[in-house]
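I have a structure I would like to understand better, so I am pasting it below and will then ask my questions one at a time.
Apart from one protein chain that is not included, each protein chain of the complex appears where it belongs.
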Amino acid sequence: MTAELALLLAQDGVANGAIYVLAALGIVLVFLVTRVVFVPFGDLIAYASLTLAALQEGRRPGIVWLVLLLAGLALLFELAGRQRKWGRALLAYGVLPCLPVAAAFLLAGRALPPLVEMALTIGLILPIAPLLYRIAFRPIADASVLVLLIVAVVLHFAISGIALMVFGPEGARPRLLTTASFEIGGLFFPGQMLLMLAASALATLLLALFFGFTLSGKALRATAVNRVGARLVGIRPGAAGATAFLLASALAAASGILIGPVTTLFYDSGFVIGLKAFVGAIIGGLVSYPGAVLGALFVGLLESFTAFWNSALKEVVVFAVLVPVLILRSALQRHGAEEEPEEDGL
Amino acid sequence: MTALLQADDVHVAYGRIEAVRGVSLSLQAGQIVTVIGPNGAGKTTLLAALMGLLPARGRIAYDGADLAGLDVEARVERGLCLVPERRELFTEMSVADNLVLGAYAHRRDRAGLRARLDEVYGLFPRLAERRGQSAGTLSGGERQMLALGRALMGRPRLLLLDEPSLGLAPLIVREIFRIITGLRATGVSILLVEQNARAALESADYGYVLETGQIGLHGPAGALLGDPRLSALYLGGETG
Partner (left out) sequence: MSRMQERALLLLAVAALAGLPLAASNYFVTLMNYIGIGALAALGLVLLTGVGGLTSFGQAAFVGIGAYATAWWTTVQGGSPWVGLVLAVAFTFAVAIVLGAATLRLGGHLLPLSTIAWGLAIFFLFGNIEGLGRHNGISAIPPVTLGGLSFQSGTAGYYLVWATLGAVMWLCANLLGSRQGRAIRSLRGGTAMAESLGIDTFRIRLAVFVLAGVLAGLSGWLFAHVQRFISPTAFDVGPGMEYLFMAMLGGAGHIGGAVLGSALVTLAKDALQDLLPALIKESGQLEVVVFGALFILVLQHARGGLIPSLQRLLPRATPPVPPDAPPLPRRAPPAAGGEVLVVDGVVKRFGGLVAVNQVGFELRAGEILGLIGPNGAGKSTLFNLVCGTATADAGRIRFLGQDIAGLPARRIAARGIARTFQHVRLRPTMTLLENVMLGAHLRARAGLLRGALRLDRAEERAIRAEAMRQLRRVGLDPNPHELAGNLPLGQQRILEVARALAADPLLIILDEPAAGLRRLEKQKLAELLRALRAEGMTILLVEHDMEFVMGLVDRIVVMEFGTRIAEGPPASIRADARVQEAYLGGVA
């Protein structure tokens, strides 16, 4: 392999990796605060891209039905619970999610400025993760990581069934945000890719600032570090979880808008994107944002180098590499605390 | 005068095992009341139930109002703060962050936060020295101070302390108890759960002895201290 080829593959790899970076950040964020391995994160990315494409084509995006369905279910859960704050529940689960839906009904079909299209896309994706949290995870917030993980995997399959109905089987590819491109040192960089990298860097920075310097961010971290301790100072883990999922939704929406124009996404493409991002997040330790970024880039590089060697086996290698990574991690943290018996397990 | 805390016939069960069986106790505003008893007597369980961490049967009234239906966070907002036996600190965060988060229930009052922080640093100069250090690197005594300081940041009216002397060297135990008695002077009432019976009774106004989930002896702290049944319970004796 020549140095030139390696450089090309590396560039391709970074471009691949940029697809996973935001997702890896979102997965780490959700895991840290709620201990949920949010497998459906990738699905949200695909939905964002499909939504943006539909708006650009002047169609009403199918996502509105998903939002309405989830909001209805969440409201039902809220009413069935012993929660006494009806007004707040109605506002959070009944009214707020419906605002972007109403906007979509009003605006879809008209020619919209790109920024409005993007804003509307973000608005429609935003409620999804918090609603999924309310429906699937909050009722069992104290369950083991394992149970939460199984719920997350099942949830992916359930919502992708709905996604097929509302989005249809066709793929979509929204327009590029920028067609500019740059040449640096003989290598050709498309503007969209630079945008993705810049967004990833910005998101990493913002997350670091949020968690490092704001009280809300610290409260979220505190929930992750010690749930009981957090409750004892008055932090509601439920609200913290909802916030984390809201941030995850925002990251997924941004990611979908950015990567959609680069790769055609179908209603079910998100799963593998999410899982690869997840592999990256685990490589980075599942607890660190910069680690997640590096892990995601590593996955991208791995993919592009394996694809060169044998394109059919690139998925096999990406997933198989997780096994040695996990073993290595586990060996490094051998000296952990004594385990407790897991009655709850499964 | 109505009691600040009044518990009547409280039962707490883990599954089929009832760890607290019909406990009643009361605490007047401005008092230090202690619950002493051997390991496994149900002391921690009782505190968890008062705090809302565990579901309980029976009536728990705080400041004249029934606490049933209020979750932990709502109790915190009403000035009920627990310093748990396991401390439950945010170990990966700095001492300062731990304290600031202690005031989370009053987060809108930024100015008050600063003043309160200075007060706590004044009370525990050691914490001020270590404000940038992560809580996980503190020694046992410093952790207990941080746990206490974090609870004080929440402006408690009633402080629930679970074994504050646990595993601490005598010098630090003395220091902690000095601070606890000092708090009463500032208007904070305290429910103190301890197995260090003498230290607890010497600081308290009233004492209850919890044994296998039930209150046995109780009475004014001074009277309990002199009660031969108490030392029999602790050191074993002819009455046993």
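Just so it is clear, A and B label the chains in written order, and each chain counts residues from 1 on its own.
The rule is short, and it goes like this: a contact is a pair of C-beta atoms (placed from the backbone, for glycine too) under 8 Å apart; a residue touches a chain by one contact, two chains touch by 3 or more.
Here the structure is a predicted model, which means the values were calculated and not measured.
Looking at the complete complex, one finds that the omitted chain is in touch with A, B. Only one residue from A:Gly81, A:Gly161, A:Gly212 or A:Pro290 touches the chain missing from this view: A:Gly161.
The chain that is not drawn here is touched, among residues A:Val95, A:Leu146, A:Leu187 or A:Leu205, by A:Leu146. Considering the complete assembly, chain A touches the hidden chain via residues 37, 136, 139-140, 143-147, 149-151, 153-155, 157-162, 164-165, 275, 279, 282, 312-313, 315-317, 319-320, 322-324, 326-327, 329-330, 336, 338-346.
Interface with the hidden chain, as seen from chain B, comprises residues 15-17, 19, 38-40, 139-140, 163, 165-170, 173-174, 177, 195-200, 202, 212, 231-237, 240.
Definition applied: only the chains that are shown with their structure count from here on.
Spacing of chain A relative to chain B, judged by their CA centroids, is 42 angstrom. Residues of chain A that touch chain B in their complex: 84, 215, 218-219, 221-222, 225-226, 228-236. Against chain A, in their complex, chain B makes its touches with residues 51, 53, 69, 71-73, 76-77, 81-82, 84, 86, 88-93, 97, 100-105, 107, 150-151, 153-154.
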